[in-house]
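Missing here: one protein chain of the complex. Every other protein chain is in place.
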Amino acid sequence: MSYAKQMLDTYPRDFNLDAGTLAATIDALSDCAQACTACADDCLSEEMVAELTKCIRTCLDCDDVCTATLRVVSRQTEYDANVTRAVLQACVAVCKSCGDECERHAGMHEHCRVCAEACRRCEQACNDLLAAMK
Amino acid sequence: MSYAKQMLDTYPRDFNLDAGTLAATIDALSDCAQACTACADDCLSEEMVAELTKCIRTCLDCDDVCTATLRVVSRQTEYDANVTRAVLQACVAVCKSCGDECERHAGMHEHCRVCAEACRRCEQACNDLLAAMK
Amino acid sequence: MSYAKQMLDTYPRDFNLDAGTLAATIDALSDCAQACTACADDCLSEEMVAELTKCIRTCLDCDDVCTATLRVVSRQTEYDANVTRAVLQACVAVCKSCGDECERHAGMHEHCRVCAEACRRCEQACNDLLAAMK
Partner (left out) sequence: MSYAKQMLDTYPRDFNLDAGTLAATIDALSDCAQACTACADDCLSEEMVAELTKCIRTCLDCDDVCTATLRVVSRQTEYDANVTRAVLQACVAVCKSCGDECERHAGMHEHCRVCAEACRRCEQACNDLLAAMK
């Protein structure tokens, strides 16, 4: 289990969001970023790599954006809702795109099936946090 | 001088965006990310650090989002305009927020003045690229 | 639970390391990176932030190095033991430094206590992986 919830519970001030929802989003972002690092690498080791270049590219983007989003939402100091919202919306867009692409290969490559699941859960978690911000 | 333009010129396929605009955005993102790393650290070494916590936090966010955006726009393979647009919009939001906060301290701290300039140029460069995408 | 073990089990080729040890290291790196993001931010919200600047700085370094290490060890394609070893050694150094600093504040700040635990576990996991590489 990650330290996300424990770290939120020890934050020295109040913050606006529900700690449980926030910790779940943090974990989903972290899990999705790692799954994307691994899926891009798995694709690179497939014999049919030439047919997986879109999957590799979208996994690299998803990894980078999830990692940045993870850091932004892990910070509570001087919370800026406009920034958090725009970053979460970008993360939803890239998780959707990566989830769609991985799903296309899910029948043939088990790593794409698992990565698609990670992307779907992360997209949902980011949408849940966006809803909780309203 | 960075390798951004040279690397775009050696890309093996066509891509949709103007190489000059794209290279200028890549350089602005790279410069802004580094200025934010340094400004957060400069603030941390100021005696009045307690009055600079918002500046540190927004610099950390700006650094992370610029770094992710830099990577996304540096990739041309299987370009997805929806993803690029959402990521650039998030970057504009965070550069605006960080530029505003740094500017508030620009009179007292030279590093904030320089970082505000880096954020403004990066915000403009991202907006230029968004305009070029239409 | 993360996808690290599942992603290793679906890698399309053989790899040299034990999947269980590797997945445990990946999870420890991921957890430590997030704890460090949060601890730096928690420190930034403490009234006595001026006494925590070393803790913030070392948490930022530890976050960055753990994130890079997490990505390097998540990749199996064309494994280069020299690179993996040097990166793990750098990660051990920064986890040791950050764990020591957080431990100094553990009695006063619960977030530093939790973060010190994350750093110690990550340092141990990196050392375990280094040992398994021999």
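A few remarks follow.
Each chain gets a letter, A, B and C, in the order it is written, and its residues are counted from 1.
Going forward, contacts are C-beta pairs under 8 Å (C-beta built on N, C-alpha and C of every residue); 3 or more make two chains touch, one makes a residue touch a chain.
Note that the coordinates shown come from a computational prediction; the quantities given were computed from them, not determined experimentally.
The absent chain, not drawn in this view, touches the displayed chains A, B, C throughout the complex. Annotation: of B:17, B:70, B:91 or B:129, B:70 touches the absent chain (contact as defined above). Seen across the whole complex, the unshown chain contacts subunit B at 2-4, 6-8, 10-13, 26, 30-31, 34-35, 37-39, 41-42, 44-47, 63, 67, 70-71, 74-77, 109-111, 114-115, 117-118. Along subunit C, the points of touch with the absent chain fall at residues 53-54, 56-58, 60-61, 64-65, 67-68, 71-72, 75, 77-78, 80, 82-83, 86-87, 89-90, 92-94, 97.
Residue-level contact of subunit A with the missing chain is found at 40-41, 44-45, 47, 49-50, 53, 56-57, 60.
Methods note: only the chains that are shown with their structure count from here on.
Copies subunit B and subunit C of the same chain sequence form an interface built mainly from equivalent positions, shared numbers / all numbers used being over half. Summarising the inter-chain layout, the chain whose CA centre lies farthest from the centre of subunit C is B. Put simply, the C-alpha centre of subunit A and that of subunit B have 21 angstrom between them. Averaged C-alpha coordinates put the centre of subunit B at 27 Å from the centre of subunit C.
Chain contacts: subunit B has residues 53, 56-57, 60 touching two or more partner chains.
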